[in-house]
Each structure stands twice: as C-alpha cells, then as structure tokens.
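For this depiction, one protein chain was excluded, whereas all remaining protein chains were kept in their positions.
Letters A and B name the chains as they come in the text, with residue numbers starting at 1 for each one.
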Amino acid sequence: MIRMITKRLLTSIFTLIILVSVVFAMTHATPGGPAFSILGQKATPAAVKALNARLGLNVPWWDQYFIWWGHLLQGRLGFSYLLNRPVTELISEYLGNTLMLYIGAIVLAVVLAIGIGLVQGVTWGRWPARLIGAFQLAAYALPTFFVGTMFILYFGVEWQVLPTGGITNLRDVHPGIIDYGRHLVLPILTVGLLSVSGLSRYFGASVHEELNKDYVRTALAKGLTFRAVLFGHVLRNALRPLVTILGLSFPGIFVGSVLVESVFNYPGLGYLLWRSALSQDYPVVSGIVLLLGVITVVGNLLADLVNGLLDPREIYD
Amino acid sequence: MSAVLTLDQFAVALRRGRGKNVPILDDINLTVAAGEMTALVGESGSGKTIASLGVIRLLPRGASTAGRVMLGAQDLTDLSDAEMRKVRGRDIGMVFQNPLSALNPSTRVGAQITEVYRLHTGESDRAARARALELFGEVGIPNPADRLDDYPHQFSGGMRQRVMIAMALACSPKLLIADEPTTGLDLLVARQIMALLTKLRRERQMGVLFITHDLSVVEEHADQVHVLYAGRSVEWGPARSFFEQPRHPYSQALLGAVPRLGQARLVSIPGNLPDPETRPPGCRFAPRCSYREDACETAYPAADTLGGTVFACRRGREIVPEVLGAVPQAAVRARQSGPVVLQADALGVDYPRSAASFLRGLLGGRDRLTALSNISFSLQRGQCLGVVGESGSGKSTLGRAVLQMIPYHGRVILDGHDFTTMGAREKRAARLGVQVVFQDPRESLNPRMRIGDIVAEPLKLAGMSGSRARRDAAAALLNRVGLNDRMMSQFPLAVSGGQAQRIAIARALATKPAMIVLDEPTSSLDVSTQAMLLNLLKDLAETDGLSYILISHDIAAVSYMADTIAVLRGGQLMEMGDAASVLGAPQSEYTRELVAASPHFRSTNKMGAASGAVAVADKSGF
Partner (left out) sequence: MSLSLAENMAAPGGALRRGAAARLLGWVGDRTMLVSGLVLAVLILLFCFLGALIYPASPVAIHGHHAFQPPSGAFPLGTDQIGRDELARLIEGGFSTMVVAIPAALLTFAIGIIYGMTAALTPSWVDKILMRLLDALLALPGLVVLIFFASLFAPGNTELIFLLGLTSWPGLARLVRNEAISQRGRDFVLATRQFGGGTWYVARVHLLRVMAPILVVNFTFLIGDSVLALSGLSFLGLGVKPPMTSWGGLLQTGLNLIALDPWWMIFPSAIMIFASIVATNLIGQGILARLGEGR
C-alpha cells in the first residue's frame, strides 16, 4: 500500500513539473511577448522595453523559467497586469465561490449518477434504460450556456422562485447563508446536469457489466435476493471505474463552470479566468490554469487511492 | 439409495433475439442418488450448463422450461421465487468453473462463506465464522484461521476451488452441482479436487451432479453417466457399464477420441455440432454418424437398453465391444533417425521482476526471476518433442525462447545455424523456419482480416508478389489442412474453433518451416475436434518431415504425438527421454505422479495389457 502511494506520488510530482513547464511555455508563446498585447496600439519600442523591464521579461526565457519556479515554490504567482494586485489574493477571493459550485455540482452529479446508473444498469436493454439513455444524450447535447439561460428564464424570470445572479462573496455573506445557498442552486444544477449525463451513463454501463459477471451468478446461487446481490456485491465493484472517471473529469467540470459562471455572472474562478483571458492578463490566467492542473492531478491521485481501498488487488499486487 | 434430484422430461428454451424461444434442451430424464455422483457429459453447446442453471432456476431472462425438477419429494418448478431462494444455497450448493471470476474479487473469502450460512440459518456472525473455519479445515485449506480474511486473488487456483466448495457446503446441502469444477486446473490439482468431492459426498451422503466435457475426468469417480448431444440425452446408465461398453456411436467416438500412447490413429468425428436453430429433425447425431441409415434422419430413435446403459440409437445393439479395443495399436513405430533440425544448448530464461525490497523498487532496481534454466535437447527431422508440465513450469517460456520471441541465454541452433551469432536481418529470415500455433485459435487470428489474407500474410511478408499468386497459394494451404478454400473471403469469427485452429496451422505452413512450436494447440477444443487436429498434425509430420515441439499439460495428447518427452517443473528439467520409457517407467517421482494423475493414460496402460475392453475399476492410482 505504502509502496503504491509513494509510486503514485512520485508520478504526480513529475506530472506537476511538466504541467508547470507547459503553462510557462503557453504564456510565453505569445507573439512579441505580453507587452505587445498589453500595450496594443501604444506599443512603441521604448514603451515595450520599459514594460518588459517592469514585468521582469527582459531576461532570457530560461532565467525567467527558473525565477518563475522560485516564485511558485514560495507561493507567489505574480501580479495581475490589469488590477495590479497579487494573483494569489485574487484567486483566494474568487476560489470560495468556485469551490462551492464545484463541490455542490460534483456531489449532485455523483448522487444522481449512482441512482440513475443503478436503474439503467439493472434494466439494460429494456425500456427504462433506453429512456434514461435518451435523457442522458439530450442533457449532453444541450449547450451548457443554453441550459443555464433557460433556467434563468424560467426559474428566475417566469416563476421567480430562485435568484439568477448577484451572488455575494462567500467571505462576507451579507444577506445570510440561506440567501447565499439560494443563489447557488441554479449554477449547481446547470453544471451538475452536464456532469450527471456522462457519469450516470458510465456508471450504468459498469453496473450492467458487473451484473454479467460470474460472481453474481454465484451470489444468486447462494440464495441471496437480487437486491442483496446488487447492493452487497455489485455496487462496490461498479463504483471503482466511476471513481476513476470522476478523477479524470475534473477539468471537464471546470470547463462547464467557466461557461456557467459567465452566464450567471457568478464571481468565481471561471469568471475571473474568462475576464482575464479576454484582457490578456497572463499571470492571472496562468495562476488559475496551474491551480486547476494541481487540483486535477491531486484529484486523480485521490481517485487512485480510493480505488485502492475499494479493490484489494490494487493494494496487494 | 434414495434419489436426491430427479429430472423428469425436463426441457429448456431460451430467447434469442426477438423471435420465439429456441429449444436448447429437450426431454432430459436424470437422477442423482444420495451419496452418489452423476456425471452429465457433453461438449460445448450440448446444453449441459443450461441444465444446471435450469435446476436452480437461474436461467437468463425470457427462458421457458417444461417438465419437472424433483429435489427429494419437492417439485422445484412449483415453488414461488421466494421459496426457491431458500432452496438455493441451503438444499443445493453450486460450484462453478473458474473460481477466480466466480468469487467476488473485492470481498474477503470468509465473508463470502459466512454470508450464505447466516442467510439460511439466521445464526450470529460469530457462529458463522466458526462454521467457515470448520469448512476450511474440511476442504483441506492449510492454516484456515489465517486465510479466512484473504481475498480470492491471494489463493492458488486449486485453493480457490476449495473455497468455492466450502461455500457450497456451508449449509450442508443435499445436492451439490459442480459445473466443470476442474477445467483449467493443473492435472494434479484437478485430481485432488475430484478426490475431495468423492470424499465429501460419501461422508455427507450428498448427491453430486457433475457437469463436464471430459469423460476421462469422471471415469473413476462417477456412479452414473449421462451423455448429452445437441440438447438431448444420447446415452445414460451406470458408469461401470458405460465405460465397459458404450452403445451410442457418439459415446463411442468421445471415448475413442481420447489419445493414447502408441496409437496410430484417433477416432475423430467429422463435421460440427449443429446450432440450436438448425438441429436435424431426426437423430441429432445422424449427420456426423458413420452408422447412419435413412430412418435416423426422420425420427428421433426410441430409447433402447442392453447390458446396463440406455441409449437412443437404432443400431446401438449392433455396436460390439471389440470396436473400441480394435483401434490399431501401432506397436512398431520405428522411425529412422533423421538429421538434427533444432538443437538447444543450456537454454535459460530470466524475467526481470520488480524488486522485492521496497527501497530498491523505489530506485528502479530489478530482481531476476528464473523461468527456465539449463535446458538442452535436440530434435530430429520428422520427430516430435513433447514438453509436459503444470502451469508455471516454464514450458511456454521454452517455446517462446526457441521462437526467438523473448531474450534467453544459451544457444538455439536451427539447421546448423546458431541464432545467437546472427545479425538482425539474418535472424529475421531464420525465424521463418520456426513457426508457432497457439492455444486459442481465435486469439491467434486477427478477427478483422479475411481468412484468405490471414493465410497469405506470411507469403506477402516474405516478398511473394502478385495477389493472384498469393491467393492460389493460400487456397492450396487451406486444402492441405482439409479446409475448403471457399472460406477465404470469410472472417475468423464465422468458423468453428477447430477450423480456426486449422487455419492457424495452414498459416504456419506458409513459410515452409522446418519445425512448428505447438503451444497447447488443442486445449481449447472439444475432444472430437482435438482428435481431428492431432491426426492432421501427425499426417503433416509424415508427409512433410515436419518436426514439432508440442507443449501441453495434457499427457494423453503428448503420449499420442511425441517421440521424446521432456518433463518440466519450476523451470527445471525433471526428466527427458523416449516417450514410451518416460511414461512407462518414469524415473523421477514427479513424473510418476503426473502419469498417475492422467486418467487417459492409466486406462491405456490397462488396455495395452488387456487388449480388449476398457477396464474401469482400477483404483490403484489412489
């Protein structure tokens, strides 16, 4: 077990080093360098030079690379070009809202996916499973921003049951926690819906697959009820691939939240990323991308560890 | 003896696609008496597994059954689903093939056993655990207390099957249904499992319905034999009478297809098992039967009896005891020794393995695992070297080293040319002279290539130009292995396992190799198909002077084919020599055990001595 964890940790660290390098390469691949993009029309050679000096861009790229690493290891992500505030400060300001959205959507998606997937897996090939399949496809095929807007239109405008925007920051919740929660419902539903579609389909398929395995026949031959076999034997084995796919789908869920946050004007990282990307604020963009990469790598690591707990073979081999 | 299980006109039909149900099993009448074993024998597709699932009512959705299933005095077909659940596990225990997949991989074996005991007795967790411990001791698992909390993958194949048996016995059932419990196990282990089952049923007065494709497994254990062909009973009765004189041509062919030492020719059954949709209206075996007459094809023959067994054949009475014994014994097999084709000197193979110590593993250290050490042999033209051993003995590794598929040390010399001194190009050309036929023919043919292209592929790679010429050559190769060249445009999935294996042989012949490594070539095939394939290989050896290395766990097949036999164990050569002497007078203790464990071979010895009827009652091997 310890051996497996150590091995996975080493791999993850290696992956993170590559990730940081890729992000560095990305932000420095801009034609003419960031100064050009920032200055735009005003990009006289002198102004560019001055700005480069101010941003620390006047040294060779390999020096910049190592300086960047040094800063990263100290937890410094640089300053936003536009807002002139430390990136870490900006990120921590928006992070809370995004985490709420992210975690809420994931919990919703996992709970629904397990329920729906069980029904689909058990009725595989018959009408309930087909019906579920049709809904899964429909949920997947609708653009996220369209779904979000429709939610706003109906829940917020037509029926006026839920607020559609104007959420405050998690740190200074003025109107109270209930109001904050009400603001979260629609964004979570929108992001969650997209994830439920893929996750439940995947889980349904793995329940179906597990049900066709020999040990199910053995368990039934022992006289267990189908329900006991399903919950006592099949569920645990079918969860393993779900955990793996969940770990892998973190970036996908974030992509969904970028779009959803911009639909709901939701002050989260996705929204910040979008605004910063549009205004070429590289330190902010690379900071967020990096954070996300780290979350994903750690998420995958966690998924592997959970799988180790679910499947004894992973530990002992 | 009272009957534990009685099947009365039992029939099963399964739903296939959207149409109406297709009959799989018809009119089965069968009894299992308390303390006795009834063997239900049939090749794949005979419906034997469906019969067992029908008894415990775990058939696939949409299946329909007819007839009665009596467990003691109780008709199982009358029970409600809830009542039936109480019968499963409590009154009927099940043991399935391949215990690795039949046990839940993520649950401790102890918990899987206590689960069934608690379910049916309502006992506490503690009592159930005590019971599991007791059962573990009874089925012969060493250190039972330590092993209850292990997972299935931590057991060896034989021990896993013992766990399955312990689980089936948890509630002391009256009937045990064992569906191919020894298939896939090594010979010695399979023998131990059979002995265990016999011991348990005698001690507990438990009936055993033993389902198998392999008659020889049950020869010394079964009390009753029931042979199925294409979903119908063809012959049944006391095992003793059955093995003394089978009356149905199919039973005869099944017994005659089992290879024996020094036998010139195996009895083979032409054709394939019919699909359930296209079964012939009369006797289902008629299209493949050499005793066929016109009446056989119109109506199913009535059951007849003579000398103990009941058989469904019009001409069963004519089939005389001599038929079996009359298989020509090729006493003289004097082959002139030809030139040496292949020589191996001090052949050894090591596999790298993750280091045993954690720290070294972290640093990327590797331990070496010796898979094969210091094997030397030479193979003459037209001869066959049989390599025998259990799984993990290194026999397949030996084959792969000879084929140059894996790195090895020592020398392999083909036709006087040493592989170790060759350059890459030279080696590539020389490898064409050593070809291979694998165990699973479906795995060894690309499922998305047409059969014609598969057979022609070696020719194409060897640089033969002109697709027309290649096609003709491929057709000729197919004809040589007894296949019709019309199948060239089909895909491998459309042909039977035996045909697929012949295609693999045709392909191996394409480069005109000096020798072929046969890696368990028949172990995934039915007995009748196996006989046909072994006959074909023997013919090719004679006509083309082909040499073989036959790798097999099946001593019967090796004894039929091999001139020389090498016995491997744990990568070491235990014994090597002339086939007759290795099998007849084994030098090492291990070889003696192996030979004694092979039922085919034991009965052959007997036959050689008695040269007539097959004797059954030989229990000296115990």
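Basically, contacts are C-beta pairs under 8 Å (C-beta built on N, C-alpha and C of every residue); 3 or more make two chains touch, one makes a residue touch a chain.
As the structure is a computational prediction, the values presented were derived from the model and not from experiment.
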item	value
For the chain not depicted, the shown chains it touches	A, B
Identified contact with the non-displayed chain, of A:Tyr81, A:Tyr215 or A:Phe254	A:Phe254
Residue among B:Ser44, B:Ser378 or B:Thr511 touching the omitted chain	B:Thr511
On chain A, residues whose C-beta touches the chain left out of the figure	11, 14-16, 18-19, 22-23, 26, 30-31, 37, 133, 137-138, 140-146, 149, 152-153, 248, 251-252, 254-255, 258-259, 262, 273-274, 277-280, 285, 288-289, 292-294, 296-297, 300
Missing-chain contacts mapped onto chain B	277-278, 403, 405, 428-429, 431-432, 434-436, 438, 440, 443-449, 457-458, 461-462, 489-491, 493-495, 504, 507-508, 510-511
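Just so it is clear, only the chains that are shown with their structure count from here on.
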item	value
Chain A and chain B, separation of their C-alpha mean positions in angstrom	51
List of chain A residues in touch with chain B within their complex	2-3, 6-7, 213-215, 217-225, 232-233, 236-237, 310-313, 316
Contact footprint of chain A on chain B as seen in their complex	56, 58, 85-90, 92, 94, 96, 98, 101-107, 115-116, 119-120, 151, 153-154, 164, 167, 358, 361-362
